[in-house]
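The complex appears here minus one protein chain, its other protein chains still in place.
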Amino acid sequence: MKDSLSLLARIPAHPDSRCWFLAWDPSGTLLASCGGDRSIRVWGKEGSGWVCKSVLGEGHQRTIRKVAWSPCGSYLASASFDATTCIWKKSQDEFECVTTLEGHENEVKSVSWAPSGSLLATCSRDKSVWVWEVDEEDEYECVSVLNAHTQDVKHVVWHPNQELLASASYDDTVKLYREEEDDWVCCATLEGHESTVWSLAFDQSGERLASCSDDKTVRIWHQYKPGNEEGMVCSSADPSWKCICTLSGFHTRTIYDVAWCRLTGALATACGDDAIRIFEEEPLSSPQQPTFALTAHMPRAHSQDVNCVAWNPKEPGLLASCSDDGELAFWKYQRPEVC
Amino acid sequence: MVGPAPGGGSPLENANPLIYRRSGERPVTAREEDDELPDSIDDREIFDLIRSINDPEHPLTLEELNVVEQVRVKVNDAESTVVVEFTPTIPHCSMATLIGLSIKVKLIRSLPERFKVDVHITPGTHASEHAVNKQLADKERVAAALENSHLLEVVNQCLSARS
């Protein structure tokens, strides 16, 4: 386990503020960061180091909580405490705010693009999840307001290859939504966490979903389609999601983020105890009751809470993380020979 | 995340609370005067940071109202953790979140960044104990609340030195 995670670079990305979130563009060459200083910074590699390519400063009045790249890599969406979501269009190294989506009553906590690029989801402390449709002229239209949660919605994320949306909330649950006859409906509620669910990540296949929580655990949920081989009962035509593994006892404070590498299958977590941890599925464990082993643990990865971890989509083992201390760090993960 | 601010002539919820005597200034010891010897951060030092916070409703400090007590402050300097329990004056006090927020903000501003600060209600002393604790523990909501200029002003008033 020793030396399986090594520091490549550390950058004061949002000095005098906290850095909340990171997002790699689909090509893996650009990394966007956002924070309490109301700015978005876009980072790119030059030589052996990382440099700030652009600063997107004028879009929001308050903290920018999350950012998300469109699947084509030409747009960046940003969710802010000022209750708006901005859409930025990229041309070369320049970004221009082309649309501001308004409608949420208060802080927008998360934003996510569907794999097709024609749908966008946002969520807010106003307990709602909004689905937006994008047309060719870059016009955005709200197609659904989902009020399934009873509290603040913390995170939204789309399935990697289906139009299935997942959301995590302060009400301790995860909910899944799909389109049904021109409207969107909640098709599953995942209960089990004992406190706020902060973030979600699908694996490469979309069969599994990881969730992390204030209850200091990560849960792995598995999708069982109707008529599955394992004989798991589904109550309706919708697939059913069951928790097949709980990672507990590893984290000592709130887990703020979880990231599932689409290239290697490694699962990284960002924790309020300042540490980054990486887990891998034990090769010989049963797929229906998998066990995960802690393969890397970096105790003082940052000097304060780690808020986000993000795997590079193209380069296996390249991980970015950011923290309340305003810093952004790049790590190289090497699977240890012997676990 | 917090209800409307006090004032506007609304009647106090608890107009005649019990009052407690303030502890004096911590006497300076010879050891503290010594340039070489380190002084670790102890419970009393944390308590001194929060005892003079003003109650949002009364012209009294949290110490005078017994909302904070030194025995309910636990600090571990080596592990960089601080846990403070506070006791609202009455079980339905609508100011509990605001008081907790003031304590948390004061500690975050005053302690080295390495510290993890947890602020809870003393178990069994408030009707909405769980809800208040959950709000106070959610740093995203605390951060958003402190970007609300009105609320920030109320908190700063609680933290300001009394005239």
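A few comments on the model shown:
By letter and in written order, the chains are A and B; residue numbering begins at 1 in each of them.
The criterion applied here is as follows: a residue touches a chain if its C-beta (ideal position, glycine included) is under 8 Å from a C-beta of that chain, and two chains touch if they have at least 3 such contacts.
Following the convention adopted for this analysis, contacts and distances are computed from a predicted model.
Between the listed names "YIP4-like protein", "S1 motif domain-containing protein", "MMS19 nucleotide excision repair protein" or "E2 ubiquitin-conjugating enzyme", the UniProt record for the complex's undisplayed chain reads "MMS19 nucleotide excision repair protein". Counting contacts over the entire complex, the absent chain touches A, B. The chain not shown here touches chain B at positions 9, 15-19, 21, 28, 32-33, 35, 38-39, 41, 45, 48-49, 58-60, 106, 109-114, 159, 163. If you put the missing chain back, the residues of chain A touching it would be 15-16.
Throughout what follows, only the chains that are shown with their structure count from here on.
For the pair chain A and chain B, the distance between mean C-alpha positions equals 34 Å. Looking at the complex, you find that chain A touches chain B at residues 18, 36, 62-63, 65, 81, 106-107, 109, 125, 152, 154, 170, 195-196, 214, 253-254, 272-273, 303-305, 324-325. Those residues of chain B that touch chain A in the shared complex are 113-114, 116, 134, 137-141, 143-144, 147.
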